[in-house]
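All protein chains of the complex are present and in place, except for one that has been dropped.
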Amino acid sequence: MAFLILRRLVQTALILLGVAAITFLLLYALPADPARMIAGRSATAQTVANIRRELGLDQPLLVQFWAYLQGIVHGDLGRSYAQKTDVGALIAARIPATLLLMAAGILVEVVLGLTLGIMAALRRGGPVDRVVMMASFVGVSAPQFVVALLLLYIFAVTLGWLPMSGFGTAAHVVLPAATLGILGAGWYARMVRSAMIDVLNQDYVRTARAKGLSSARIVLRHALPNALLPIIAMIGIDIGQFMGGVVVVEAVYGWPGIGQLAWQAIQQVDIPIIMGVTLVSALAIVLGNLIADIIAPLIDPRIRAQ
Amino acid sequence: MKLYTTASTPVLSIRDLCVDARTPEGRRRVLQDVSFDLNPGETLCIAGESGSGKSVTSLSIMQLLPKASLQIASGSIKLGDRELTNLSNHAMRSVRGGDIAMVFQEPMTSLNPVISIGTQLTEAIREHQGTEAGKAEAIALQMLDAVHITEPIRRLTQYPHELSGGMRQRVMIAMALSCRPKVLLADEPTTALDVTVQAQILKLMRELKREFGASIILITHDMGVVAEMADRVAIMQNGRIIEQGSTLALFERPKELYTRQLLAAVPRLGAHAGTDGPPRVSPQAKPADVPAPSPVLVVRDLNVTYGSPARWLFKGNPSVSAVADVSFELRSGETLGLVGESGSGKSTTGKAVLGLIPFTGAVMIGGQNIAGLGARQMQPIRRTAQMIFQDPYASLDPRMAVGAAIAEPLIIHGLADKGERDDRVAELLRRVGLLPDAASRYPHEFSGGQRQRICIARALALEPKLIVADESVAALDVSVRARVLDLMLELQETMGLAYLFISHDMAVIERMSHNVAVMRSGRILEMGTRREVFENPKDEYTRALMAAVPIPDPRDRQLV
Amino acid sequence: MRVLKAMLRQPAALFGLIVVFAVLAMAIAAPLIAPYDPDNQMFDGLTLEGAPMPPSSQFLLGTDTLGRDLFSRLLFGARTSLVIGLVANGIAVAVGLFVGILSGYLRGIVGALLMRFTDLMMAFPALLLAIVLAALLRPSLWIVAMVIALVNWVQVARIVYTETRGLVERDFILAERSLGAGHFRILFVHILPHLMPTAIVWGTLGIATTVLLEATLSFLGIGVQPPQPSWGNIIFESQSYFQAAPWLVFFPGAIILLTALSFNLVGDALRDILDPTQRGRG
Partner (left out) sequence: QDTPRQGGDIIVTYKDDIATLDPAIGYDWVNWSMIKSLYSRLMDYEPGTANLVPSLAETFGVSDDGLTYTFKLRKGVKFTNGREVVASDVKYSIERAVNPKTQGPGAGFFGSIKGYEEVTGSKTTTLEGVETPDDATVIFHLSRPDATFLHVLAINFASVVPHEAVEAAGGDFGKKPVGSGTFMLKDWTIGQRLVFERNPDYFVKDMPHIDKFTVEVGQEPLVALLRLQKGEVDIAGDGIPPAKFLEIKNSPDGPNMIVDGQQLHTGYVTLNTRVKPLDNVKVRQALNMAVNKDRITRILNGRATAANQPLPPLMPGYDKSYTGYAYDVEKAKALLAEAGFPDGFETVLYSTNTDPQPRIAQAIQQDLAAVGVKAEVRALAQANVIAAGGTEGEAPMIWSGGMAWIADFPDPSNFYGPILGCSGAVAGGWNWSWYCNPDIDKRAVAADSMSDPAKVAERSGTWGKIFTDIMADAPWIPVINERRVVAKSLRMGGADNIYIDPTRVINYDAIYVKQ
């Protein structure tokens, strides 16, 4: 197992290298000149050329990439073109907020999704099931921006229960996490419902009932773990995606997460930041998947750890 | 019948129970006016045709019928004076497990694959007796001991798929007995057990009955067990109870034709003493040229080890050697009966021989060593060698209609075109005693014995040269079993089929085998012709095995 | 025929079927139904202050911020959005199923490679790809469809991979192997049907999300360009108006929801009919 993990770590490094290479190539292909973005409209051609040279953008692609990789090996993600500061520091400053939102968002989404999905599965075909199914479609088809603003409007502006914007106290995380949770819970609810219906028909659930166990235990201990595999995979996916930042929700609630940084960087063609964020979120995604893969055999002992 | 009820009020009283199955074609009656009483301390055996409604009856009592497909249409089920048919789910909870416990027919699918055996055992104890974790575990261990599972402590941390079929069955029984229920519903509890363990389990049930005044409903097709255990017997056919009465009366003065047939069909150990091979079934057919020049199957130094997967990082259970240095040969037209203790490695041997699990050693099928062959190279070999799995339900794709499942091998090997296929399927179903309309139904809509026959039909579809039959008639009532065994023998005679026949039922082994091997702890203890082994067993264990076979005569009880 | 009859017997499925057909008909017959040219910025479509008009008898569903008739835009938008929601999303689910099932089933190098490739694709910033494509190619519906398919299959693959890993360890797969079933048969005849519920969930919820995703990508310039309407971009353009002009968000949102839901109802019913083992599972 230790060997397996070591192997996966090596694979992870390779994946990250691949991501770095592709991203670099894409950015290189992008017909937008970072030097010109920095220089602005009044700069003379010479100023632009100077900036380009100072940034090393006049070097061939491979040279640039090699220099970048060397930096990474030394833990240096480079300097932002626009902000003229260390990318590592910029990203690091936003990691706590991102992690917090990720954890809280996933928590809400999983708890909500599991509860609704289980309820729907248990009352399959009934009104509860219909309502849950409808709700999950509403959640999934609702535009994020509108949902976020609506929640903000109700709970912060009108009722005044929660702060409107910012980061710091526990109250601040409630609305952003709730928004993410509401939007994502639909997926979980549908997946859980679907898997649970299958599991609830199995003989071993019948056995559990024959033992006279409480419904809660039957559902949570006997049925749920058997339905959990796809859910674990989905959490793995979400970890990665939330680590890459959730632009809209962060924007509406003024949440200082990675998403805003990335979005701004993309608009400014701030290549070092784009690269940095890409690598961080790629790392998160790969780790998320790795965790999901490691957990799978723990949940279903029949699966052999690969 | 009234005679009994006057003495004491019955614990369980069933009146005019009717159960309907919902099918796309409309309702089909599965149980028709079933009525019986169960008195305190009584053992009622329900025997009967496979698919006659025995399991459905027991599920009805537990209120555990699959709602989507089966429904109680009318009738009443009373536990004491509580009517169970309209009891709330919550109230039913305390009845289940506490008042009435049940042992299900299919142990593989009835145990939760992702929960350790220990947890599955202790949770019921904790639920009903309110004991704390440590104590519950102690009780669980005690129960595992009582059902004679080897290494009980290790089993607690294992998962169902790591146990053999018989072990799972014993876990089920341990689970049901652990709460000392008033009524025990046991649906073919000893089907997958070798006779020595079976004897011990039956004894345990009697003790339960004696000590706690429990009543038992025992569903079985083994008339030996019936004779051994029953106070009263009910015989079912086609969803009805056609006859019930005291054991002695029923065995000696069966009224109904079916009951008589049933008793007549019971195989008795020693019935074939003095002969070498199994009896000819179709004397008119010309015998296949036996012995064949070369063996179909040669096994040399077969070893299988199960390494259980690591749970977290470095920790993992030590690997288990399930089969050690097993060697044998099997010629066409011959049957090797494989008997032995539950968990001794019979199923493992069977799977390894067909290259379904990794092994070391040499296995030659039709002269070709299959060790290390890929799926493609195995393909032609699979055409000639088939397996009937011990657990029929688990080995059928739940999403595939039975007809399609039986046609599968034909399609895979490109044997019959579409029209022919349907005919072949219908024919195969007929031969194993199922109606052709079964083809469009799904595995979960069948009884245990019916599923087993479906698996047999599927294996026979290819007309292979070699069949590994793992407890493949265990769940069949004697009359159907006789029919299926005859079919298998007939095929052997006409086509020179070879069987590796795994069973714990000594009578069946005696009927079917040319040679017999006895396994224990992964090794073959003793191997020889049937005659040698049965009439002159050398090994102590073999002798114990013979002695433990229940005798289908209520006057001749051994365990009382 | 039997399927259709069975479908007509279930009210929910019937409802779904009707909506699905209605939406398809809307898309096809848009030019015939639409009361106005969807791109016409009408003079009387804005108030004097430049605000959009609420629903009225003149403009059934109101107008947008340029004074165009929302109803007509929704009709024409159906064409774009159906291509995205059905074709792009369909391809994504199909590819995801294929890759996921293969990597979950195959042991050894190939399976591992496939899964690592999926990981790579997943880790790869989709937005960036979209932007680069936007800059390099002429924006079009088919490009955005391609990008959506490219981006969305990985998640499906991930889920399917995990589920497949659980399925291959079930006993009936062993039984199939003993029958001599080839990998192909095991994968597509025995494992795939078990993944249908997952496919239906992703396929139908995906309709909603991809339709919205199209708007984001179009915003970055790779998809349909203004003034061509799509349900997603109608919402996206006007989402900040949800208080000032709620109809601009509500109607397109409702139609996306309804479409996804209806496909789901139809999908569930279809599977129930074709596979009666798990009634109501979905």
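Order of writing sets the labels: A, B and C. Residues in every chain begin at 1.
The rule is short, and it goes like this: contacts are C-beta pairs under 8 Å (C-beta built on N, C-alpha and C of every residue); 3 or more make two chains touch, one makes a residue touch a chain.
What you see is a predicted model, and the numbers here were worked out from it, not measured in a lab.
> Which of the displayed chains are touched by the chain that has been omitted?
Visible chains that the missing one touches: A, C.
> Which residue among C:15, C:117, C:219 or C:250 touches the omitted chain?
C:219
> Please identify which residue in A:17, A:43, A:72 or A:103 touches the non-displayed chain.
A:43
> Please output the residues of chain A touching the missing chain, sorted low to high.
Output for chain A: 30-33, 36-48, 50-51, 53-55, 79, 82-86, 89-90, 93-94, 97, 149, 152-153, 157, 164-167, 250-257, 260-261, 264, 266-269.
> Determine and list the chain C residues touching the chain excluded from the picture.
Residue positions of chain C that touch the missing chain: 39-41, 43, 46, 48-51, 65-66, 131, 134-135, 139, 219-221, 225-227, 237-238, 240-241, 243-245.
We adopt the following convention: only the chains that are shown with their structure count from here on.
> Considering only which chains touch which, how would you classify the arrangement: line, ring, star, complete or other?
Shape of the chain contacts: complete, all pairs touching.
> Please identify which chain has its centre, taken as the mean of its CA atoms, farthest from the centre of chain A.
Most distant chain from chain A: B.
> In whole angstrom, what separates the CA-based centres of chain A and chain C?
21
> Residues of chain B touching 2+ other chains?
Correct list: 68, 161, 444.
> Could you say which residues in chain A touch two or more other chains, in rising order?
201, 300, 302-304 - these are the residues of chain A that touch more than one other chain.
> So in the complex, which bits of chain B are touching chain C?
For this pair, the touching residues of chain B are 24, 68, 108, 161, 351, 354, 356, 375-376, 378-379, 381-383, 386-387, 389, 391, 394-400, 408-409, 412-413, 442, 444, 458, 462.
> State the interface residues of chain A toward chain C in the complex, per the touch definition above.
Residues in contact with chain C: 11, 14-16, 18-19, 22-23, 26-27, 29-32, 124-125, 133-134, 136-138, 140-143, 145-146, 149-150, 153, 186-187, 190-191, 193-195, 197-198, 201, 229-230, 232-234, 236-237, 240, 244, 266, 274, 277-278, 281-283, 285-286, 289, 292-293, 296, 300, 302-304, 306.
> Could you please specify the touching residues of chain B with respect to chain A in the complex?
Residue positions touching the partner: 62, 64, 66, 68, 89, 93-98, 101-102, 104, 106, 109-115, 123-124, 127-128, 159, 161, 172, 175, 309-314, 316, 393, 444.
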